[in-house]
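Let me begin by handing over the structure; questions about it come next.
Apart from one protein chain that is not included, each protein chain of the complex appears where it belongs.
The block that comes next holds chain A.
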Amino acid sequence: MTAPDWEALLGRTSFIELDARARAGALLDDGTARELCGPFDHLDSPWLEPQGVVPQSDDGVVVVRGRLDGRPAVAIAIEQAFQGGGIGEVSGVKIASALSLATRDNRDGIPTSAVLLLESGGVRLQEANLGLATVAEVCSAVLELRAHQPVIGVIAGALGCFGGMSIAAGLCTRLIMTAEGRLGLNGPEVIESEAGLAEFDASDRTLIWSIDGGAQRVRTALADALVLDDVGALRSAVIEAVRQGVPGEHRSQRIGELRARVEAVDPAHPPEPSGLAAPAKGAPPEGDG
């Protein structure tokens, strides 16, 4: 950001300060939001209580149906304050089912897009393989839906999107991030504990954001738009991303291009984050979508 507008920054309504339910509602058109499988349906995880964790009646995922810019859409929000946005059996199935229902609507002639609010540390450790299995279902449901209508991912908060849900993020039609948002397959602490401090210092926030942060992910075209943490700005960005429709080829399908970027890196002489490949030819320019 150059010469930031401090007044605008202070005047904004922070998106990430809202809870998952309010975030999902804030993106949709006023008065159109209707929650599916809400807390009063008591779809809580059966696996948490035996492990001494207090479950939550929505299992940390909020599914809201409504309209976006007048067109049918479903917003699916992960609650970062519950289990670090970890995905379990129930919450994962809620996401996958919501996406599948949107696909069914599309097949029935009701064009329905989806917005995924991906504040998640990955699969919930307490639910292990069941959580992993549902992540596969979520990914498969994203692939089905994105053929019909855009699936837009939003990563707005400093918790970031890691682990299983980062794969789903990679499959989204378009990804919107804030500068505070982070995206990575393995979180910094995981890399440090598996590969050592020399590989990655999880206390070095400058390093972390220079690699996983929203600005870097957009600069290197692994995400598409860098937006201020503001309800209005994020809603506009999501509407614009949906309006651009389904691309001929999704980012995750441009395998040759992605592979070339990986191969350009010499692990013996890792590049500085600032020196990483900027968008290669054929990638959408920054801000496109």
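Criterion: contacts are C-beta pairs under 8 Å (C-beta built on N, C-alpha and C of every residue); 3 or more make two chains touch, one makes a residue touch a chain; residues count from 1.
Here is the rule we use: contacts and distances are computed from a predicted model.
J.: Which one, "ABC transporter permease", "Cytochrome c553", "(2Fe-2S)-binding protein" or "Malonate decarboxylase subunit alpha", is the UniProt name for the chain you do not see?
T.: Per the UniProt record, that chain is "Malonate decarboxylase subunit alpha".
J.: If the hidden chain were put back, which of A:36, A:143 or A:179 would touch it?
T.: In the complete complex, the chain left out is touched by residue A:179.
J.: For a quick check of understanding: of A:57, A:203, A:236 or A:253, which residue touches the chain that isn't displayed?
T.: A:203
J.: Tell me which of A:10, A:54 or A:198 is the one touching the absent chain.
T.: A:10
J.: Based on the whole complex, identify which of A:167, A:185, A:215 or A:246 touches the chain you can't see.
T.: With A:167, A:185, A:215 or A:246 as choices, the missing chain is touched by A:215.
J.: Of the residues in chain A, which ones touch the absent chain?
T.: Here the touching residues of chain A are 4, 6, 9-10, 14, 17, 158, 179-180, 203-206, 209, 213-215.
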